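Structure record follows, encoded as structure tokens.
Removed: one protein chain of the complex. Kept in place: all other protein chains.
Labels A and B are assigned to the chains in the order they are written; within every chain, residues are numbered from 1.
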Amino acid sequence: MALIVDELVFRFPGAPAPVLNGCTFAIGGGERVAILAPNGAGKTTLARWMAGLLPDGGFLNAERGGVRIGGLPATSFTASQRAVAVQFVGQVPAQQMSGAAFTVYEELAFGPCNLALPRAEVRERVDRALAMCNLEHLAGRDPFSLSGGEQQRVSIASALAMRPSILVLDEPTSNLDPESRDALIAHLRALPDDMTLIVLEVALRPSLAFAERFLLLDGGAIVADGTADDVMRHPRCVALLGTTAIRAAAAQIRDAGKWPAALRLPLLVDDGRVAFREAADALG
Amino acid sequence: MDRQRAQAARTLLFVTAAGPLHALNPLTKLMAFLWTVSAAIVLPPTLTLALVVAGVVLAYVAGVGGVVPAKLVATIVPLAAALALMHGFLIVRPDEVPLGPLHVSPAGFRYAYSVVARIAAMLTASLLFVTTTHPGDVLASLDAAGVSPAVGYLIASPLLLLEPFSKRTRAIRDAQRARGMNLTGTWKARVRALPALLVPLVTLALSDLDHRAMVLESRAFGGEKRRTVLDAPPDSRGQSRFRRIVGALAVVQLAVPLLWH
Partner (left out) sequence: MKLPTLDARALILISAAIVIDNVVGETVYLLKIPLFLDCIGIFTVAMLAGPFAAAVAGALGIFIGGLTVQPFALPFVPVGFMIGLTAGGLARIGGFRTWWLAMISGALIGIPTTLVSVPIIVFLFGGVTGSGVDFASDYLVAVGSTLIKSVGFANLGISLIDKSLTGLIAFMIANRLPLRLSTSFRFFAHSRG
């Protein structure tokens, strides 16, 4: 299912400037996309718009533009339709618990039960989501007694149990220890191919493992859209995101005039190994 | 599936056991509780006390004998003492007799006894209900009966959030103490500490609001008129009939003393 953000301009009541200022991009079905921006740049707000959680029916409305999901305005969806079209998982694990389930199993079943699905289907979805996120051994536990990493997996599993066409994750790795982060990245890589995955991050590195397309958000608008390298070439990139250590090292060599012009700056350690060897060979 | 729900809710009085009361539908137990409350109001003290004795016996049969009698005694004894003091010694009644420097009223003691019996019966019934009924099962039975999901949410959510929130409250207190706040000094210092403790506590509780609302919306809460009930507590035609009879009785027996007078 395609998602289009169309010239979206949004400002919080009383704010001097819009947090989203003409934000425009389109994501096709099945794409794996990372939207990159530093803290305070409007990532979470954009994530909420993409997930159909804004406008909220109250004071929070767009000044211009909006979001279309599957060709239809997101505002035209009923709660059940929206829940099946797009799922959102926020940053802080404990805040992602519904507060209506006494066990992890019930937490995962909460959404499908709200959709009034047949019992057998609910159980099948929950069992599958438990397996996908390695949560079978925690099925009987109180969600609030789990660690941050475990809660994050529970919230992602809960979203997966809804079988959404689009999954939006807001900084899913920010509150995790390295081991949990690696486990989560492995789960994201194993998601169904037809599911659109949109991850919002402050840094490039975590999303390199599963994203194919990268968008850079600056000043409330998308300023770069393409591969990781396309984003890294943008003049604002280093100021907004910093850079990987490997890339910084290669950039230093380039500034010293010792980097072959045709060779791209590497992003990952493995790329770096190959690139530094090629650079050394080129220099003789 | 072994849900280990007792582990899930340490703040509850629920006791995990395999007794006959645990197997009953929560709505049946609720109706029995309401009948007992109604009966305790209209029955004479001796029969009300018999309800208490029956309740305690039932507690042992149900496997909650370790909790119900202890909680009953712990609550009733101070109350009985306070009632005896007030009605036996303090309130002036026509039948009072001198006892040294004090005046004692046998009618007052009898009244105190009737109140104690009434409260004990209500408390026993209430304890039997909460020790043998997990709130998750109350929720499921409400869902199965077609009650709005909002009602279920309002019962489940505070019970689930109580313990995590208590933990964060203790953390706020420790943080304030570490910053030099005096929680045990003069009454002025303690009163001044009150807003400094309460304001962050309440703000913290409410800051989650947006996020939790998003989660409920994301999961289509309230999107359909009825929710699927995965593990509805077992029910039967017999229990349903029992609920109707007992419910009607609870109302009718309240009216009898009024008509009698």
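Keep in mind that, in the parts below, a contact is a pair of C-beta atoms (placed from the backbone, for glycine too) under 8 Å apart; a residue touches a chain by one contact, two chains touch by 3 or more.
What you are looking at is a predicted structure, and each value in this text was computed from that prediction instead of being measured.
K.L.:
In the complete assembly, which of B:Val53, B:Val147 or B:Ala205 touches the absent chain?
P.N.:
B:Ala205
K.L.:
Just name the one of B:Leu154, B:Ala171 or B:Val252 that touches the chain not displayed here.
P.N.:
B:Leu154
K.L.:
Contacts of chain B with the missing chain: which residues?
P.N.:
Here the touching residues of chain B are 11-13, 71, 75, 78-79, 82-83, 85-87, 90-92, 111-112, 115, 118-119, 122-123, 126-127, 130, 135, 150, 153-155, 157-159, 161-162, 165-166, 169, 173, 183-184, 187, 190-191, 193-195, 197-199, 201-203, 205-210, 212-213, 216-217, 221-222.
K.L.:
In terms of residues, what is the contact footprint of the unshown chain on chain A?
P.N.:
Touching the chain left out of view, chain A contributes residues 12-14, 56, 58-60, 99.
Assume only the chains that are shown with their structure count from here on.
K.L.:
How big is the gap, in whole Å, between where the Cα atoms of chain A centre and where those of chain B centre?
P.N.:
Centre-to-centre distance between chain A and chain B: 44 Å.
K.L.:
Along chain A, where are the residues that touch chain B in the complex?
P.N.:
Residues of chain A touching chain B: 48, 51, 53, 78-80, 82-84, 87-88, 90, 92, 94-103, 105-106, 109-119, 122-123, 139-142, 144-145, 155, 158-159, 162.
K.L.:
Mind listing the chain B positions that touch chain A in their complex?
P.N.:
Touch list, chain B to chain A: 1-5, 7-9, 134-136, 149, 152-153, 156-157, 160-161, 163-164, 208, 211-212, 214-230.
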